[in-house]
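Only a single protein chain was left out; the remaining protein chains are all shown in position.
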């Protein structure tokens, strides 16, 4: 496990752990509840990739922006989005962060710089680049971080956005979460060359162990500093793994087919690879936290998850009229 | 001037010269006639870039494909398209290669592998890649060459098509004609990094003097051989210069503004840079041809151009009914 | 007649046409494992040269489909959801729809694009659109929207044998629906509507996903003494104007039901045909039951509020057929 460049106090470390755990436990809960049909629609879970989003978001501020993906719960929570309002959204309730109009694939909180999960693969490239352009024009030092997957890296807007960001030296951070799969396709079978080489044509690049939260933090911190000080865009690739299926209830889609082995999945769940187990071992190994500290974090996370479930379930159904009144500002659709 | 890898006889050399001259003279004629309003619509001329298209097309066969651009007359003629049918097309006549339905920006001759000029910048990337995919599936050794400009290289389909071509090792040749301008924009002001580096992530690359027809020929020959023998795609960048405005009557659009200097243009017209003057000097300098040979080529070209003008002018107006009957095969629109 | 699910019927059509013509190839994201089930099993039978997973790059896939026709292939491109048609729209709108005319008819464009469309699954705005109005407006593309298993199979087979570009839009919510499929080489021609139900009081013109709720509405209305004729267009390009006008001549009343947004949607276009060529037959206003001009909201209650259903259709019909008055 990488050591971060700057010193941390225990609280900082435990905050990282807590956010990763919050993602993990809240999504495990979603996985179970999805099977029980407790909420509508599909969910794409981030389990196994928590260190990437949490590490990256730990070094940017509220005023900075992120764009996220269809697998957006983790980014939403990592950037400080409220779990209970996210759950209420997934449940389709009017207390939802998007009043039930968006659902899992569209959780957004603009007040916290979360410009939205996105159902269009690659949809975030241009949005993040536009926000970064805005920051550059304002000269206010804000940065825009675009999360995307290895599958999305085959969308042309990846290159287009890198080009604009590079030509105009925008504070865009291209954060590629390389989990090796796009839906049920092993990405290497549809990918030419190495993703990082695409970015090298435009900007500084780095590949980090995406399951090492401190390594991600360190790499992204450097990119953020570069961006804030006018040094232009960066590409950070986090190598990670998606533990769950592409979406919950994936089996229903696969019709008996397979695209990866149970062994492979289980290898990534081992203590030496799982981002949370690794970080917990690091904390105790380094004497930063003890078992009781970890248990306390776990406990508090579980409580938050339970409260969020209760909040979502107690929520009121979304208001159908909003579909008409919210399309435009001050104008009926 | 580069020496080609293989020996040429005089006829081959003069054929190259003739094709370049045919483009030059036919477009000079278009330029003049355009100002006189002799045909409808706009034309984007290739003058100054002849060595690129002619060199590249000289090493592929009739059965191979090219996709072209809005600046497509040169590619059309270089690949063996008939001047008089191209003119008739530009004049909007039913004898036109596209029966007057397409005009300057859409000259195509599928029977000669010319999959069309294209009014959409970057429109050819995917079409060429699709044709190359077809060739790969058939295993027939055909190649697809995609001509595009430095401006088009900022379209995302460039990366997407390189990715597909690389992942599937398709016989695609990405032929970038880098003339430094996109319309009235100096391309470097909107371009991050070097174009060739984008391609390096996917395939072998080379940059050649695009005003040296033999250098282009040699570079493309290598790429073609690679493609034919299953070696996958290549990127060839020809450095060249657009002598004319983006389109004829550019001044009407510029409203007094400028984006490049008269000196710059004239520098590229000098004997040491102009692709035709250079090649003529090479031929006489090497003793391959004498002044009389060159004059004969010039004469034959001028005659062909005159005949083509006469053909186009004598043509019959396009048949408006075709708009309805040609949209579909065996189905009225 | 075997009973097949809608999605199986599409799968059957692909199998049969790929067997029949070795120039038919299938490409798309995740087609090897079949995201919707419609391409299931093709990989095992036909291998990677006939069916192939592509990278995620809709803008290039649509253009490649055109390019591959130059090598003599009939390309079946699966685009998953209709929303992703927008992602690949440039080559559809600027190349595929125009290329034949622009080249003076030099080429044929044997391209079939498949995409699921429509709401009902809480898939939210970016996975629930119906893209057919935008496609219909392009002019150079045929658009088939089967409502049942037999048509799904027959229309897809027709599309694949055609030398013209066509879309086969799958009603996303209908994939599991069972239906009889005629034995043998079942082809359904483009541009021939089906009379899904006969009736004399009002005509309901509909297509694809909306045929079922239209039939449900007709059934309910029948109990009230209103006999609706339900016309299933099957293809919206070409469109069977004669069938619409013939039914209208019989009933004098028209409700158009379609799962696309209202403004410049398919419903308005059909209503316009009636208001022009069918004017003499019209005894009442032409009503449209379709999607209001909004994005599809996520929450089921809100989504249901914007999607057409049997009840909304029946209400529209009752509004123009007053048995008391008649």
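First chain written, first letter: the chains are A, B and C, and each begins at residue 1.
Please note the rule applied: contacts are C-beta pairs under 8 Å (C-beta built on N, C-alpha and C of every residue); 3 or more make two chains touch, one makes a residue touch a chain.
Nothing here was measured: the structure is a model prediction, and the numbers come from that model.
Judged over the whole assembly, touch between the missing chain and the shown ones holds for A, B, C. Touching the chain that is not shown, out of B:26, B:49, B:67 or B:118: B:118 (per the contact rule at the top).
Among B:72, B:102 or B:233, the one in contact with the hidden chain is B:102. The chain not shown here touches chain A at positions 65, 67, 96-102, 106, 108-111, 115-116, 118-120, 123, 125-135, 137-138, 142, 144, 156-157, 160-161, 163-164, 167, 322-323, 325-331, 333.
Hidden from this view is one chain, which touches chain B at 40-42, 89, 92-93, 96, 98, 100-106, 118-123, 151-152, 154-156, 182-185, 189-191, 253-255, 257, 259, 317-320, 322-324, 327, 333.
Seen across the whole complex, the unshown chain contacts chain C at 58-59, 83, 86-87, 89-90, 92-94, 97-98, 101-102, 124-126, 129, 133-134, 136-140, 237, 239, 260-269, 271-277, 279-280, 282, 284-288, 292-295, 297-298.
Everything that follows uses one rule, which is that only the chains that are shown with their structure count from here on.
Set against the Cα centre of chain A, the chain with the most distant centre is B.
Averaging C-alpha coordinates per chain places the centre of chain A 45 Å away from that of chain B.
The geometric centre of chain A is 36 Å away from that of chain C, both derived from CA atoms. Those residues of chain B in touch with two or more other chains are numbered 156-157, 160, 163-164, 167. Of all residues in chain C, those that touch two or more other chains are 54-55, 57, 59-60.
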